[in-house]
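All protein chains of the complex are present and in place, except for one that has been dropped.
Note that the chains are named A and B in the order they appear, and that numbering of residues resets to 1 at the start of each chain.
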Amino acid sequence: MTSTAVPGTTGAPGVRRLALSAAMLAPAGVVTLALVVAPLVLVIRNSFARTDAYGNVQGGFTLDNYGRLADPVFLKVLGYSLGVAAATTVACLVLGYVVSYYVASRPPQRQLGLLLLIIVPFWTDFLVRTFAWINLLSPGGPVNSVTDAIGLTSGPAGWIPSQGASFIGLVYAFLPTAIFPIYASLRGIDPSLSEAARDLGCGWWRVHGKVLLPIARPGLLAAFLLVFVPTLGVFVIPVLLGGGKDQLVGNLIVTLYTEFRDQPMGAAVSVLLLVLLLACLAAAGVVTRRLRRKA
Amino acid sequence: MTRGKPRVHVMDRISAWLARGVIAFLYVPIVAVVVLSFNASDVTYRWTGFSTKWYAELAGDTDLLATLLTSVEVAVLAATLATVCGLLAAMGLNRLRSRFRGVFMAGLFLPLVVPEIVLGVALLSIFGALHVGLGMGTLVLGHLVVTLPYAALIVFGAYGSLDPSLGEAAADLGCRGWTAFRKVTFPLLRQALAAAWLLSFTISFGNIVMSTFTNGVGSTTLPLRVYSLLKGGLTPEINALGTLLVLFTFLIIVCVGVRQMRQVLTGGNRSPQ
């Protein structure tokens, strides 16, 4: 590590430090306050509002929107969504870890090329890719030909629409979102570390379990957030690949906002989802902290 | 050391093959897109013969190409802003060790926990209330909201796995501020920053929902255009565009990329394995 001594710029270090930190936090802070927190306050406000005959938010105060949430219909949608999101997240994290480890253990000059290789498919429009999947999985399509050839099926068979196709589509869509953060945190690992562990007689599983996974934890946590939560909001894939009979909560909110023009109700569902997720995250935080303390 | 070739564990081999398999899996639909782009048929689902007519049609479709340009502009701006903001925030937070840190991070990740359409509609109302004209500016801001958590999480993750003693060591050696950043932090974060930028770019480039509510006159993006074509059925022209995008990127990787990127990204201080 090279280092150059800078002629001391003296002053009150504490104040300067604080001022500099504030300046660094300012851009992200301003964006968050103005473009996230402010709209969110509006959403929360609107979840208590009434609408006019055209669905325009009229103000006022009512708990009706939350009252209507007591309908078991919403509970069902929420439960199903959480299940789908959990399954997608597990698959993405496992595959994402494998790919990230592979990329991070290549020679450094090849890593960026590999990252590009992973991301390029996603520069083709999302709908175009989804329609490609539809064509692939349709009866008489390429996948059908392969399964025919190896004797899995005989004659036309299709996998569209199905929960399986929807699952493939979701995993496909969120894989890079999982790979990138995990890679970013594995990236800083000194390759000699795992070699050293191995030389000390640690088996493969132990090297990964005891050395690499803990280092990748921030990345894995990030990947979890980036996959689990957005999956709840997905609405095109379940419709096109899954047939649209089973609604995800994202689909419900989109319907409420667009087709129904019922912003307050949509806002109420969103607020409920928000509270639920934050509670889950807080619980997860508490649990991991406990575990870490015990370990 | 008198070791010959390092022993490769069988699980290493299996996981490497699995990783290659996953990367190949990402290309499955792309292959289909490429093949279908040469389909003579008007509809994407039936093969009637080889043709390059969709490429000719694409070349003449200035509107579609204009939306592509809009998308690239927005994605580059949003990804750059998101990465810079994310990096600054990671560095700024690293210097603060207080409860404020948690609050700030929670705020930063809020957009992830709120369905995009909800944020989009709320942003639209706010822009409306402030009489901000909808256009490229609002579109970029909307995309910044969507991409910032991704960029920030990646940079934070990379920052988190850096050795915390590094910065202190640098500071002890009198290496502070800009110099410490340039000489110590940045080289170590280069690849994570590239990853953050790439993912942000990709997310912005493919965004539909936020674009729907924050775009305005003359700022229709490619995904919006494609999405609105759905009702009438996608034309194979779109497959041709997808094919060209993939091809174009590969060309960049092969021609310009490899050598220079190596220099830019690995710098001199990391020796190859």
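The rule is short, and it goes like this: contacts are C-beta pairs under 8 Å (C-beta built on N, C-alpha and C of every residue); 3 or more make two chains touch, one makes a residue touch a chain.
Here, contacts and distances are computed from a predicted model.
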For the chain not present in this complex, what protein name does its UniProt entry give, out of "Acetolactate synthase small subunit", "histidine kinase", "Sensory box/GGDEF family protein" or "Spermidine/putrescine ABC transporter substrate-binding protein"? "Spermidine/putrescine ABC transporter substrate-binding protein"
Only one of B:147, B:161 or B:220 touches the unshown chain, namely B:220
Touching the absent chain when the full complex is considered, from B:32, B:68, B:88 or B:118: B:88
Provide the residue numbers of chain A that touch the chain removed from this figure. 20, 23, 26-27, 53-54, 56, 71, 73-74, 76-77, 131, 134, 138-140, 156, 158, 160-161, 239-240, 242-245, 247, 251-252, 255, 257-262
Would you write out the residues of chain B that touch the absent chain, in ascending order? 41-46, 63, 77, 80-81, 84, 88, 121, 124-125, 127-128, 131-141, 144, 177-178, 212-213, 215-220, 224-225, 227-233
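As a convention for this text, only the chains that are shown with their structure count from here on.
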Note: chain B sits from chain A at a C-alpha centroid distance in Å of 14
Write out the stretch or stretches of chain A touching chain B in their complex. 1-6, 8, 17-18, 20-25, 27-29, 31-33, 35-40, 42-43, 46, 95, 98-99, 101-103, 105, 107-109, 111-136, 138, 142, 172, 175-177, 180-189, 191, 195, 198, 203-205, 215-216, 218-219, 221-222, 225-226, 229-230, 232-233, 236, 249-250, 253-254, 257-258, 263, 266-267, 270, 273-274, 277-278, 281
What residues of chain B sit close enough to touch chain A in their complex? 6-7, 9-12, 15-16, 18-20, 22-23, 25-30, 32-33, 36, 44-45, 81, 84-86, 88-89, 91-93, 95-96, 104, 107-119, 121-123, 125-126, 141-142, 144-145, 148-150, 152-158, 160-163, 166, 169-170, 173-177, 179, 183-184, 188, 191-192, 194-196, 198-199, 202-203, 205-206, 208, 222-223, 226-227, 230, 234, 238-239, 241-242, 245-246, 249-250, 253, 257-258, 261-262, 265-266, 269-270, 272-273
